[in-house]
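Data first, discussion second: the structure below is written as structure tokens.
The complex is shown incomplete by one protein chain, all other protein chains being positioned as in the whole.
Think of it as A and B in the order they're written, each chain with its own count starting at 1.
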Amino acid sequence: MTKRLLEVADLTKGFVTRGADGRIAQLKALRGVSFTLDRGETLGIVGESGSGKSTLARSVVRLIEPDGGSIRFDGTDARRLSGRERSQFNRRVQMVFQDPYSSLNPRMTVRAALAEAIGVHRLRPPAAVDGRIAELLDLVQLPQEAAERYPRDFSGGQRQRIGIARALAVEPDCLIADEIVSALDLSIQAQIINLLLELQARLDLAILFISHDLRIVRHISHRVGVMYLGEIVETGGAEQVFADPRHPYTQALIAAAPTLDPGRRGRQEAVHGELPSPIDLPAGCSFASRCVHVMERCLTMPPALLSVDRTRAARCYLTENAAPPALREKSP
Amino acid sequence: MTVDTVDRRPNRLQPPLIFGTAILTLMLITALLPQFVAPYDPTRFDYHATLAPPSLAHLFGTDMYGRDILSRILWATRIDLQIAVFSTVGPVIVGTLIGTLVGYYGGFADIVLNRLVDVVVTFPFLVLVIGIIAILGPGLTNLYIAIGLVDWVFFARLARAEILVQRRLDYAHAARGLGYGPARIIFRHLLPNAIGPIITYWMTDMALAILLGSSLGYLGLGAQPPLAEWGALIADGKNFMATAWWITVFPGIAIVVAGFGFSLAGDGVADLLRRRE
Partner (left out) sequence: MTENLLEVHGLRTEYRSDGRRFTAVDGIDFTVGPGEILGLVGESGSGKSATLRSILGLIKPPGRVEGRILWRGRDIHGLAPSALQRVRGAEIAMIFQDPMTALNPVLTVGQQIRESLAAHTDLSASDRQRRAIELLDLVGIPAAASRLDDYPYQFSGGIRQRAMIAIALAAKPALLLADEPTTALDVTIQDQIIKLIQRLAAELRMSVILVTHDLGVVAESCDRVAVMYAGRIVETAPVATLFRSPRHAYTLGLLQSMPVGRSPRTPLPFIPGAPPRPGDSLNGCAFAARCAFVGDECRHGRPETRHVGLDHMTLCRRAEALPAALEPA
């Protein structure tokens, strides 16, 4: 068993939409996104709305068909799978959703939902299903009597636990967590983060953790990718990237994220301006319009993802003096 | 940690549902056992009491042959309830099924269904049904067929819209992500969540079917004599309106009460389903 589980390369996806002038236009949600994910590893994807991070999540689990690029899962090309193999892929890569209210079928008890997931993939003989459900409830720290209840009987945090239990019911290797704590209150967020850390340690899960909240991504991830307008603009070890960000957007994002330090009240705003329209992208670097370090060539030619060191890369000319791109590492 | 129970409002039965189901239950009993409820044989002629006004002996009066109006109305319940159920049950099943599949799969079938809906909606419903009966010939069976041919479209439209909404919710995405097949997603997940408005509309539709059945009965295109049917009863009295109003008025009231019962029950069911969410 190799350690490398998921290898995504050059993923692109466009949506047809209407521009401000009413003309039909192409919205480029993903513009060549590449990353790898190992077993037992958490890759955090951080970005604001319009960065394409949710499209990325849905493309990886094939809820959305990407336009181009490849998704290799455990050595096979996931985009070519069909029939039984596709169903197996779906089982092994599970998504947990943002909204704990709409992501559960309101007319099914917890037991029914879990039993269905176990049953469809024939993961346990019928006699052992109840035992497995008890196990799953333990795993996500819900009381056993929860099994007979309906989603409406639970609070947001508990529903999110049910969503996680349902994903785990099919014994996945990989979780795609799309903003799973964003809808929750602060004191509940910490509970779910802890649960995710614990589950990962116990089940050796690979986790793609997608969030707009830097503080949480920094805490939970081994490595991170920072997305801006459909591209990964910086990637590297979580601590490195957050302690010493190289891309001006990453720097702005970190400066803008509220800390608990009242001493920062007097500072200036972290970055001016707003996101350019994703249907009318600038010719050069997509961050150029807001960047304080902008140079002439930034406006005409988009920079490639340039290596900062062996594990880090940033899509910025400021990092140019470093080695050539080495983002896509060869799998062993 | 315990399961916090979200404030679950006691599922108190609301007045509309109580009244509605009470009316429908009484109608059902009458329809099943009219011989025990009706004071007279509805077909018995009594030439000593023709066109008798309401009295203690004949609460709703008698018609030109001396038949007891109350008894005829009660017996007619059986026919009208039959019309309500038989002419709609087919459209509900077929329409829901088609609408559900079209809503889930979309594509060319969706375009066809939408155009069909446009066509059917443009025609007045009654005229369309009369047209079909004109081809098939009068009678109850043909009435069911005629209504069914048109009515399913409305259920298909409703089911399609509901499935479109449900299909976009995350639990539907989760089901796909768990590798469930389309049949399971459609019938076990989406449909049970989409069925509420369909059932509610069905109740209203049954009231409409009774109205339609009565209209056609009045025109002589529905139930054929000697069957007693509310619309036909009204037609019986149309020549005596000035002298014996009770022949037309009481069957009319029966239609109103039945319609009321169905709409109240429909509202009540809708309310109940909303509260269960």
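By our rule, a contact is a pair of C-beta atoms (placed from the backbone, for glycine too) under 8 Å apart; a residue touches a chain by one contact, two chains touch by 3 or more.
None of these values were measured; they are calculated from a predicted model.
Which one, A:Ile24, A:Ala127, A:Leu186 or A:Val292, makes contact with the chain that was left out?
Of these options, the touching residue for the absent chain is A:Leu186.
Which listed residue (A:Ile45, A:Met95, A:Leu205 or A:Ala252) would be found touching the missing chain in the intact complex?
Among A:Ile45, A:Met95, A:Leu205 or A:Ala252, only A:Ala252 touches the chain that is not shown.
Which listed residue (A:Leu81, A:Leu123 or A:Leu275) would be found touching the missing chain in the intact complex?
Checking the options A:Leu81, A:Leu123 or A:Leu275, the one contacting the hidden chain is A:Leu275.
For chain A, which residues touch the unseen chain?
These residues touch the chain not displayed: 20, 42, 48-49, 155, 157-158, 185-191, 193-194, 197-198, 212, 214-216, 218-222, 238-239, 252-253, 255-265, 268-272, 274-275.
Here, only the chains that are shown with their structure count from here on.
Where the centres are mean C-alpha positions, what is the separation of chain A from chain B, in Å?
Roughly 50 Å separates the two chain centres.
Which positions of chain B touch chain A when the two form their complex?
1-6, 8, 169-171, 173-181, 184, 188-189, 192-193, 277
Where on chain A is chain B touching in the complex?
Going through chain A, the ones touching chain B are 58, 61, 63, 86-88, 90-91, 94-95, 97-99, 102-108, 116-117, 120-121, 141-143, 145-146, 149, 152-155, 158, 163, 166, 170.
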